[in-house]
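Note that one protein chain is taken out, while the other chains of the complex remain in position.
On to subunit A.
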Amino acid sequence: MTAATLLAETCMPRFARGTRLQYDRVREQWFVQAPERAFLADAVAAEILQLVNGKRSLAKIIDQLADKFSAPRDVIAQDVLSMTQELADKQVLLLA
């Protein structure tokens, strides 16, 4: 069983204080800014994190991305749930 299977799609993730997604105009890449480190957000992570605002449920985020990329919902859901769990483990996202 993966941790991602435990995440409910009703949960509404938000960035913990002191963490954020930021576009770096110099490198032309997205970064997650966090205490004492900045790490690169790949294209998938950047698409997901741009929709994280504390008011949008994971279900809504998955729907929007499935629509935007005309991709099967279950494929998108897997990406969104696993990444959300991973960033929650790193204390970047809070789940509520």
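Assume a contact is a pair of C-beta atoms (placed from the backbone, for glycine too) under 8 Å apart; a residue touches a chain by one contact, two chains touch by 3 or more; residues count from 1.
Throughout what follows, contacts and distances are computed from a predicted model.
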{"item": "Omitted chain (choose from \"Ectoine/hydroxyectoine ABC transporter permease subunit EhuC\", \"Multicomponent K+:H+ antiporter subunit D\", \"PqqA peptide cyclase\" or \"Lactate utilization protein C\") - UniProt protein name", "value": "\"PqqA peptide cyclase\""}
{"item": "Identified contact with the non-displayed chain, of A:33, A:50, A:64 or A:78", "value": "A:33"}
{"item": "Residues from subunit A at the interface with the omitted partner, ascending", "value": "16-19, 22, 24, 26-27, 31, 33, 35-38, 88-91"}
